[in-house]
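What follows is chain A.
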Amino acid sequence: MAIKRGPASRIRPAVLSALALMLLLAACGKSSVALTAQGGTGASSPPAATEPVLIGVTGPLTGDNAEYGKQWRKGFDLALEEINGDGGIDGRPLEYVFEDTQSDPKQTPAVAQKFVANPKIVAVIGDFSSPASMAASPIYQRSGLVQLGITNSHPEFTSTGDYIWSNTSNQKDDAPYLAQLAVSRLGKKRLAVLYLNTDWGKTTVDLFIGKAKELGAEIVAQEAYLSNEKDFRPILTKALDAKPDALILISYYNDGALIAQQRQSVGFDETVTVVGIGSIYSPQFIRLGGEAAEGVYTSTRFYPGDPRPEVRSFVEKYREKYGEDPDTFAAVAYDGIKILARVMREYGTERKAIRDGLEAVRDLDTVLYGKASFGPDRRLENPHFVNLIVQNGKFELWQP
Partner candidate 1 sequence: MSLLSVRNVHKHFGGLHALRGVSLDLEEGETVAIIGPNGAGKTTLFNLISCEDSPDEGEIWLDGRRIDGLPPHLAAARGLARTFQNGRVFGNLTVLENVLLGAHTRLRGLTDPGTRPAGAVFSALREIVLGIVQPRRFRELEAELTAEALEILSIFGDRLIPRFHQPAYSLSYANRRRTELARALALRPRVLLLDEPTAGMNPTETDEMTEVILKLQRQGQSMLLIEHKLEMVMAVAHRVVALDAGEVLVSGPPEQVRSDPRLIEAYVGKTADTAPAGAAAAGGTRFGASAALTAEV
Partner candidate 2 sequence: MLDQWINGLVIGNLYMLTAIGITQIYGVAGVVNFAHGSIYMFGAYIGWMAITWWGWPLLPAITLVLAGSALLGLLLERVAVRPFARQGSTILLLTTIAAGLILDNAAQVIWGPQTQALRNPLPHWHFRLGNSTVTLLDLFILACGVGTALLLHLFLYRSRAGWAVRATAQDREAALQMGIDAGRVSRLSFALAGAFAGLSGLLVGLYFSNIYPMMGASATLKGTTAALLGGLGNVPGAILGAYVLGIVEAFSVEWLGASYRNLVAVVLLIAVLLLKPRGLLAPRRALNPEPTAGTFIPHGRPLRFPRWAAPAAAAAAFALPLALANPYPLQVLAIGWAFALMAVSLNLISGTTGQISLGHAGFVTLGAYASAIFTSRLDLPFAASLVISPVIAAAIGVLLCYPALRLRGQYLAIATLGLGEAISLIALNWDAVTLGPLGISNIRPPDFFGYELVSPAAQYLLALAILLAGVWIVHRLGRSHLGRALRAVREDEVAARAFGVGLSRYKSIAFGVSAFLAALAGVLLAHSYSYIAPDTFTFALSIQVLTMMILGGRDNIAGAVLGAVLLIALPESIRFLGEYRFILYGLLLIVMLRFRPYGLLNART
């Protein structure tokens, strides 16, 4: 298609680009127009009695971390069923809107602004990874919208301001407990530690090692690996050479399963016990690890066989709804919604009220922590742990 010369050829591209620009603005404006029609960004008229209370969620639905986003949704949906079956929030149904950010810090600030500008959204849960979450935190903080992080454990996460909260534990608690399991309970003295080279992995391993040494163990090997690593043979060979009696994994369930699987072909046998931090806990670990997962120990805050009533009820309903056992990601998502629901019921559904409520509320019934409250660092305190071992293709409670 030839472009004719002459004045017409000058106008057409100009028109084309003007059109493009208008389209673009319309697309963005569509949301803004729709939103501002409903009362603007500031004070709004009180919502109707049956209008839903909306929680915004940012997380990965596509991209590398999509499977965790999927697990989140299972937890959210289950929690909502319960809450809405129980009268919702003062008769209003509770709902969430999940915006896919691919856990990408390039997308989270935009979504944050979108949520901030929507007066119907009274609190936000998200994001998955620390860079993604923290890129958006300043926006939530400045605009006075609570951001509840459910899987980011970066030590600085809540420090951005008093609207930033988290119901994941500080590694302050998980890591030392694992050290106790490995050293005191299992009697291991020579530890080879493999850890994920992320902010989470690094803080956790430092805390673990501190406690383990305190308890009298020796760290014979300490190796960090990148999150997309699949081949662990060289690193396992190196660990084996140090003659450990325990292999400690600071991993997620995918990499944990791979490490467990590959250790035998490198020369590890049953004399070296494998102990993994709670994030390996997931039916996926067993599914992916197969026989190699047998005999692996872990300690978690959450275990389906836990007799506590809130856990029983969560696990039963989850099994009924999804046909499988829940993992930590689903559990923490479930907790997140339930925490917000309780705060909203007791303190109100305005943005500031929710923030104040999080500070004031005491003794939340959580699956992960039992009865817990937020500490001065805006994280939950008083976690509760159980020790587990994989036996016969399942996680079983382990008591020596």
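Behind the choice of candidates: all candidates are chains of the complex that A comes from, given by their letters.
Following the convention adopted for this analysis, a residue touches a chain if its C-beta (ideal position, glycine included) is under 8 Å from a C-beta of that chain, and two chains touch if they have at least 3 such contacts; residues count from 1.
Keep in mind that this is a model prediction, so the values were computed, not measured.
Here chain A touches just one chain among 1 or 2 in this complex, the one numbered 2. Against candidate 2, in their complex, chain A makes its touches with residues 2-3, 9-10, 13-14, 17, 20-21, 24-25, 27-32, 35-36, 40-41, 61-64, 66-67, 69-70, 99-100, 105-107, 109-110, 112-114, 116-117, 130-131, 134-135, 137-139, 142, 154-156, 159-160, 197-199, 201-203, 223-226, 228-231, 233-235, 237-238, 240, 254, 257-258, 261, 264-267, 284, 287-288, 290.
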